[in-house]
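With one protein chain held back, the other chains of the complex are shown just where they sit.
Up next is chain A:
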Amino acid sequence: MLRTEEMLLNVGPQHPSTHGVFRLVITIDGETITEAKPVVGYLHRGTEKLAEDLTYTQIVPYTDRMDYLSAMTNNYIVVHAAETLMEVELPERAEFLRVIVMELNRIASHLVWFGTYLLDIGAMSPFLLAFREREQILDLFNDLCGARLTYNYMRIGGVKWDVPEGWLDQVRAFISNMREKLKEYEDLVAGNEIFLNRTRGIGVYSADEAIDYGLSGVNLRAAGVDWDLRRDRPYSVYDRFEFDVPVGKNGDLYDKFTCRMEEIRQSLRIVEQAVDQFPEGPVMAKVPRVIRVPEGEAYVQMESPRGELGCYLVSRGKDKPYRLKFRRPSFYNLQILPRLLKGENVANLVAILGGIDIVLGEVDA
């Protein structure tokens, strides 16, 4: 038997496979990882601190920059927190618009994951395909609110812009196009021998572990926990749509892949129903010009593409929050990484990290 020596290896912070600025200090013995220590905080901008000095409307653009792959859901959580304490009734059209953009954003986010994940484990072309389709969603958002990534679209009491003419037809066209493309993706990847070898039975954890670590979203469902806030704690108008929640069995990387692909399909279903039932009316509720949130505290939660996105808001009745805390799903999901990497082959590091689907802007807030 060959004698091996332990070696310290530094991954990141600047490394393409970390999807941001994330550092990982690993100890390797031969090709086996014996210990992994994540180091985060490189992108910390103090969003929560800044929010204490901003009015509620001013906070919304800052949330765009947390999970920048899914800014719509981030917009939603902060206005939802304030609306919960203010007990604002939203116009239907605003609720529908919110659901449509949030689900489109979920698709865009999962497409980025799909593309970059396969790039991580060595497949080039899915990246190009996924970004081609994602571009259509970004164009839709561009038409709707003038921005491709940082939308600043939602306001307390509704949304900023009503749909432009013909926009809903473009969404319909996108849905049918995306459905076809999704099949193409799966044909291309799901049966691929190399892909299966690199994902099946890798990075496995149990349902109990997932719950213990506070994982959420696909990371939780892939382990077999049937839990989706859109269905189980309905917010906005999600209770009006029919959709299934894909759940995995083994908690390995392959289950995460199938869950995310199926989620795209289900999101398309939700968008389709929302477009069909799209109501007339205003897109903003009548709210005071200066928003003051009544005294109190509330924790609200929603299903973002990465998991349970929450917001804990403490208000003292002023136009600025007293304390605003974001429950950031990437931050929780990343915690299980040292446990997953221990004893793992070093070649699987990137595959496991990518499978969690983190956005460092969100981890570091």
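Basically, a residue touches a chain if its C-beta (ideal position, glycine included) is under 8 Å from a C-beta of that chain, and two chains touch if they have at least 3 such contacts; residues count from 1.
Note that contacts and distances are computed from a predicted model.
J.: Given the choices "Cell division protein FtsW, lipid II flippase", "beta-galactosidase", "Peptide permease" or "NADH-quinone oxidoreductase subunit C", state the protein name listed in UniProt for the chain not shown.
T.: Its record in UniProt gives the absent chain the protein name "NADH-quinone oxidoreductase subunit C".
J.: Which of A:Met261, A:Ala285 or A:Val346 sits in contact with the chain that's absent?
T.: With A:Met261, A:Ala285 or A:Val346 as choices, the missing chain is touched by A:Ala285.
J.: Return the single residue from A:Val88, A:Leu138, A:Ile175 or A:Val204 that touches the missing chain.
T.: Result: among the candidates, A:Val88 touches the missing chain.
J.: Spell out the interface residues on chain A facing the chain that's missing from view.
T.: 40-41, 44, 46, 48-49, 84-89, 209, 211-215, 225, 227, 232, 285-290, 292, 294-301, 308, 310, 312, 314, 316-319, 322-323, 325, 327, 331-332, 334-335, 364-365
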